[in-house]
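A protein chain is absent from this complex, but the other protein chains hold their places.
Chain IDs A, B and C follow the sequence of writing; residue 1 opens each chain.
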Amino acid sequence: MAEKTYLQAISDGLRQELQRDDRVFVIGEDVGVYGGAFKVTLGFQEEFGPWRIIDSPLAETAILGACSGAAMMGMRPVAEMQFADFISCGWDHLVTVAAKQRFRVGTPVPIVVRLPSGGGFSGGPFHSQNPESSFAHIPGLKCVCPATPEDAKGLLVAAIEDPNPVLFFEHKHLYRRIKGEVPDERYVTPIGKARTHREGEDVTVITWGAMVYTADEAAKRLEADDVSVEVIDLRTVMPWDKAAVLASVRKCSKVLVLHEDTRTGGFGGEIAATIAEEAFEDLDAPVKRVCAPDCPVPFSPVLEKAYIPQVDDVVKGLRELAAY
Amino acid sequence: MAEKTYLQAISDGLRQELQRDDRVFVIGEDVGVYGGAFKVTLGFQEEFGPWRIIDSPLAETAILGACSGAAMMGMRPVAEMQFADFISCGWDHLVTVAAKQRFRVGTPVPIVVRLPSGGGFSGGPFHSQNPESSFAHIPGLKCVCPATPEDAKGLLVAAIEDPNPVLFFEHKHLYRRIKGEVPDERYVTPIGKARTHREGEDVTVITWGAMVYTADEAAKRLEADDVSVEVIDLRTVMPWDKAAVLASVRKCSKVLVLHEDTRTGGFGGEIAATIAEEAFEDLDAPVKRVCAPDCPVPFSPVLEKAYIPQVDDVVKGLRELAAY
Amino acid sequence: MAVREAEPVGSFNEVREAGLDRDDLLAIYRHLLVTRGIEERGHILYKQGKIPGSFYTGRGNEGAAVGVATAMGPDDVGTPLHRDMGVHVTRGVEPWRIFAQYMGREDGPTRGRDGNVHMADAKLGMIAMVSHLPAMLPVAVGCALAFRIREERRVAVGWFGEGSAARGDAHEAMNLAGVRRLPVVFVCDNNQWAYSTPTHLGYAVEHLADRAAAYGFEGVVVDGTDVLAVYREAKAAIEKAREGGGPTLLELKTLRMEGHAVHDDAFYVPKELFEEWARRDPIERFRTWLFENAELRGEEEDEIAARVKKILNDALTRAEDSPQPDPATLLEGVYATPEDLDTPHHK
Partner (left out) sequence: MAVREAEPVGSFNEVREAGLDRDDLLAIYRHLLVTRGIEERGHILYKQGKIPGSFYTGRGNEGAAVGVATAMGPDDVGTPLHRDMGVHVTRGVEPWRIFAQYMGREDGPTRGRDGNVHMADAKLGMIAMVSHLPAMLPVAVGCALAFRIREERRVAVGWFGEGSAARGDAHEAMNLAGVRRLPVVFVCDNNQWAYSTPTHLGYAVEHLADRAAAYGFEGVVVDGTDVLAVYREAKAAIEKAREGGGPTLLELKTLRMEGHAVHDDAFYVPKELFEEWARRDPIERFRTWLFENAELRGEEEDEIAARVKKILNDALTRAEDSPQPDPATLLEGVYATPEDLDTPHHK
């Protein structure tokens, strides 16, 4: 057990899997000598050689298609997108081939796609996106969005073990800012189980990724109002832990769904709709959503601040709910 | 005014626009000599020549990218995807370039993409999909889903006039099955305005595309129960007519959202969540969703019947709501 | 690297050198007949309303498909497409399962989840195509990558049409394979039409095989109606890949002898072209060759024909007995379970 950054937890977890399982390999742009844009695979090529840490051409469909083919031949590929935003170039492969092959012909496609995602550092419209909602809608894919170093490692291991295509969203804003205790040994954090980040009684916040910390800050602020806020970290968006969410909603009777992606058609709508349908009688207020507004992620810091949900926005939403 | 099929209305509307506006051109696979997979552009190449009805190579990104470039140079391109399913191959262009260029640099991208979509004829997983939910989540794109011949023409004209990228979903199941009166002259059906397909008092169904007819059948069946069902045809999914939906919900106090796409993360969640948030006090029952289950569209007729929402499924949902 | 145009196969000796004995030749003949028979019967089934959806055939492409499949080793894998029924047949898929697939029955390889040639038996090293073309090429390259990583002497074969050669997937796949010299053979079924689109609206080179040069490997143009020439060139390319020589692009020239699918009468294809290529029918051509070079006699021919007929009749009966899939199971296979990984496929 040692304190590690979120990034280090991912890196160490991945290295451990490469060490214990020959079938695991890494492919992506600049993952070799350079160690990846965020240095997650730094030093890996020296340790595992150029045929297990593979520098690919700049070609996302080739990367993902190659992963699927190799997976069908018994490998356990881990692809890195340089930024999650570039997954759009592999959309067709993922939704057409990887997501549907098991259903159509019984062929599992056990691949993991690592996706450095999220904003907060003026990355602009193409280096800041959170595309998990788009993929969560596609049957056959799984979407994992860890918020803590411990979960990042445990969920990465789970993703590699999983017999399905798993999109592993790593929030860039957490990479070096978030530290926590991470067990040294291998462990699996199950996909599909939420985590109570903070217990509370009055209002529930459902969220994931970097927004867990925004929610937590907001919850602290609400203490002054004597409102006790529960923060549920979904951990995985597909499958999502409906049981845990409904249990918390039933306890608090008021709920706020928070995500960094844009609002309309975002996965928050699915969660809110499900709560409103299945816990209708338990709700003391409408389910509130706090999300980014419906526009691309702006570059300028002042605009980006207006875009990404801030602690103030969550506080405001929570106060409204508390007062409802 | 003449009675026309849904397909004929689209075809005639498109031809009219080609005749009146030099800037309009058509590009797609087999749209020329062959007249398109569904014969929407039959005879067009003879009338307008090979540089306005352009047979493209089999390359969706080239088609859509070419449309965007031409649009920026003042043209009004209308692309045809052979089946809506193949739009996945142009996902990156649409979400990365077309959707964001106006926001980023002020450059409008007035393109129309025609998308023969929907199931019901054993087209299987790749010739039956309804991908509108995926695109409705992307700020900058518009999604149009006409249900009647009259709307199909009027909305196509509106789409071509619109200064934004518009995805025009034509439901294949309606092409030749649905007929209606269509004005001969040019007219514009505004994007973003819903249509009351059937008036009712007790339960509202919100839907679009081919499901309008399924809802209507179900509504007829509910007459026997003395339950009066209102059917709102959304017509356009992005932007969607929230005002009309909320007005109907406030009237009936019970609502069912129906779509042919899969449930989880489908646009029905957005609508249901919005209703539950903004009409919380007006609801006498939880918003119910009837959608396809979370799997690819199956080929076999017995499976496809279990997949696509049937009149029976809607009737069941409506009865449950009525009894709530 | 200039493209090479392959010679036709002349003598029995020549194919013997390439690894085929007389039994192999008769097996090829049988596969050709079964392939065409399946598609002809399928067409009838379709007209009888027993096949839902649409219906595609590979008429004219049987020699190309069977030729390549015959050249593959037992542990090699491939991603055949909608004109490549002959590959499935040659690899040993039981015809009744193909009919069951056509009809959307429980015993088809996709259990009614998908239709027509969207199928494959993983145990036979085949990977099922998707509609989106040529989306399986990057997957074939991935198979080859696995073989290269594990240093196995196996080869992947990826098919595509000359029309879909225009798509980015073809480029990304061939480029990655070229850069890494992976053991993969790209097979372009050039049947001169992509639905209604002629080749000059799809590409602007003389031979599609010219593309190989853009990726640093060899391109070979082969007459796709000459099953033995196809076999010989495929064999050479596959063995080259197996020995570490990297990819090859084979362009197999044929004519699509029917419409794009059953609904299409191919009015846009000049009649004379059909007539010209009808004279080069791959099965008839091979039959003549067998008569002239391998002492095929009328009696033996009849025997083979009878055997093929029986296979098809039995297959049809058995397929029609296959149950409809159970709608209650619809949601079962969307996500894989860990047990799914215990397949030969994922070995």
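We adopt the following convention: a residue touches a chain if its C-beta (ideal position, glycine included) is under 8 Å from a C-beta of that chain, and two chains touch if they have at least 3 such contacts.
All values reported here derive from a predicted model rather than from experimental measurement.
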Inquiry  = Given that one chain is not shown, which residue among A:D55, A:E161 or A:D225 touches it?
reply    = A:D55
Ask   = Which is it among A:D30, A:E161 or A:D282 that touches the chain not included here?
value = A:D30
Remark   = Out of B:M75, B:L258 or B:A272, only one touches the absent chain, namely B:M75
Remark   = subunit A positions in touch with the non-displayed chain are 29-30, 32-34, 37, 55-62, 82-83, 85-86, 88-89, 121-127, 293-296, 298-303, 305-307
Task = Just the residue numbers, please: which parts of subunit B touch the chain that's not shown?
result = 25, 51-52, 54, 56-57, 59, 61-62, 64-75, 77, 92-93, 96-97, 100-110, 139-140, 142, 161, 163-164
Request  = Quickly run down the residues of subunit C that touch the omitted chain.
outcome  = 166-172, 175-176, 178-179, 181, 200-205, 210-211, 213-217
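As a working rule, only the chains that are shown with their structure count from here on.
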Request  = Look at all chain centres (mean of CA atoms) and spot the one farthest from the centre of subunit C.
outcome  = A
Key: subunit A-subunit B separation of Cα centroids, rounded to whole Å   = 31
Query = If you average the Cα atoms of subunit B and of subunit C to get two centres, how far apart are those centres in Å?
reply = 37
Ask   = What parts of subunit B, by residue number, touch at least two of the other chains?
value = 88-89, 125-126, 294-296
Remark   = In subunit C, the residues touching two or more other chains are 110, 113-114, 118, 130-132, 168, 333-334
